[in-house]
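Sharing a structure here in structure tokens format.
Removed: one protein chain of the complex. Kept in place: all other protein chains.
In order of appearance the chains are A and B, and numbering begins at 1 in each one.
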Amino acid sequence: MTSRNINFKHRVAVVSAGMTLFRSKMLETPQELAWLAARQALDEAGLTLKDIDCVVIGSAPDAFDGVHMKGEYLAEGAGGIHKPTIRVYVGGATGVFVPIAAWWHVASGLCKKVLVVAEEKMSHAAKPHPQYVFRYIWDPIVEKPLNPNLIWIFAMEMHRYMYKCGVKKEDIALVSVKNKRNACGHPSAQLCMPNITVDDVLKSEVLVWPVQLLDISPTSDGAVALVLASEEEARRITDTPVWIKGVGWTLDTTHWTNRDLAYPEYVRRAAEMAYRMAGIDNPRKQIDVAEPYDPFDYKELHHMEGLGLARKCEAPVLTREGVTQRDGDLPINPSGGLLGVGNPIAAAGLMKVAEIFWQVRGEAGARQVKKPVYTGLAQAWGDLMQAGTVIVMGI
Amino acid sequence: MTGPTKPINPRGTKYDRVEFPVFEFPVIGKARYNYTTGEALGRFLAGLKEGKILGTYCNKCGRVFVPPRMYCSYCFREVDGWVEARDEGVVITAVMSYISATRARLERPVAVGVIKLDVPGYQFDDHFFPGLMHYICGASEDDVKSMRIFGARVKARWKPPEQRTGSITDIECFEVAGP
Partner (left out) sequence: MRRVKYFPEVMEIEAYVYTAGPVGTKWLEALKSGRLTAAYCPRCGRLYMPPKMYCPHDFQEVTELREVAPLGVVETYTVIHRDFYGEPLKEPRVLAFIKFPGVEGGLIHYVKTDRPRVGMKVRPRWRAERRGLVTDIEYFEEA
């Protein structure tokens, strides 16, 4: 499949994926988590570390693992010693940005086989709670003196979305129910809740109205890894390489109090960039399965609209009608998302890319969606309502 | 399609309580930061001390920036000047917080939101506007839950001049204006 507007030297495919468990507190050191995921990805591809040309590492704030220059610290566990290695970071959007950066490595012809590793160990920032690291995200001069809690900003965005689109909490809670149930099919999942209901969500502790406890994803430790390869290498490694058809990324301003929170403009722009590259002009029909970022349940709806998978304010309707279930017409987050599998900040996005990879190859087993999958999409979001990263993959 | 569910046997050892040797390091001598406020926010904070909300404007695109910047990030040029915004405006979004910054339960919940400020001589749509996050007083839990608070007019309640230090907290909160 040819792409328009963008000229690059080599087609790039994902040829394998590996990941660790996602749990709130894990014993392994950050390097060991990275190694566990990288080892599984290499084994699945039948490769050794010597076969890898370049390594791309993704990890979110150093303040979580509590080690300065976290990417370099991880490098040994991620196989990055004595090789061209870089670390990239865009907050939560890192998970989808790492394969994009790795795509640059292969598409330019510079590297033939690239190991992509994303890791996060939030449990090190133990006291008082890893959430505390998010205090640094606020503008120190005009926002932090008000003593804000990070959940305020999500609550404000959620409430604005509910106001503009006339959405009720019941509709949004359906997303949490779907994802936490979907997660039961995921071997790494931290929060599989097979019997959760909308009622459970609506009765959970109110933190910052309208956000309640079961609307949120947990803090987690975990790592995910992929191997990317150029076309000729990919065909030698596997019979079903999954091609990267489009990549897109965009940043918006940190001055989030100056823009309308009801619609994620930056996600739309990142998606447009990826769609143009992939030759997609009707995403609702041409994307078979999608993994939009869901740190909160309303975010899945928000991002579905930014991605053009639903019209503005239409996402809750699709959810209510069951369109986004695994056996629906447009399955969304069949993995269980961040809400169910867990949220180690940087690794979560890569987990979604791995999910699309497995779905396209029919290897998602208990999570495999009913309709045939040719093209899938993973999207991540990060920082202060700013960064959007999108990757379109398929066969 | 049948086949094993990937990922196969993901590894990792979870723990709940620390019952083995670990390295606990208290963060000693908390790093103290002196953030320079820069040209724009320096003047903004001085304005707050005087009981004024200042902003900057770009003539090319017509945007007004509160909090102010020295450059228009959309036209990528220096701003054309300063303007004083009214200390009143409209609630764009509001929420009710039951937890503090440390996640402890508050004795009384507080309302927080984004306020779109009035600037004489300008009209703003929802796409881009001068706005600030702040506490909202005079709003009940029901006002927030029912979304009645959306679109309500609010006015800044300032601290008395001798208590102002040149900070966003020189405004105590934005008060819901009476009927």
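The rule is short, and it goes like this: a contact is a pair of C-beta atoms (placed from the backbone, for glycine too) under 8 Å apart; a residue touches a chain by one contact, two chains touch by 3 or more.
The model shown is predicted, which means the values in this text are computed figures rather than measured ones.
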Sole residue of A:14, A:106, A:125 or A:391 that reaches the chain not shown, by the stated touch rule = A:125
Given B:5, B:37, B:100 or B:140, the one touching the chain that is not displayed | B:37
Among A:84, A:109 or A:140, contact with the omitted chain is made only by A:140
Could you list which residues of chain A touch the chain missing from the display?
-> 26-29, 31-32, 35, 38-39, 42, 48-49, 63, 66, 76-77, 79, 81, 123-128, 132-133, 135-136, 140-141, 144
Positions on chain B contacted by the hidden chain, ascending = 13, 15, 18, 20-27, 29-37, 39, 42-43, 45-46, 49, 166-167
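Rule of thumb we're sticking to: only the chains that are shown with their structure count from here on.
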Approximately how many whole Å separate the CA-defined centres of chain A and chain B?
-> 26
Can you list the residues on chain B that touch chain A in the complex?
-> 1-16, 20, 24-25, 33, 35, 37, 41, 44-45, 65-67, 69, 73, 92-103, 109, 112-114, 126-135, 141, 144-145, 147, 150, 167-169
What residues on chain A touch chain B, complex-wise?
-> 17-28, 33, 36, 40, 66, 126, 128-129, 131-132, 135, 139-143, 145-149, 151-152, 155-160, 162-163, 185-188, 206-211, 221-222, 253, 255, 257-262, 354, 358, 362-368
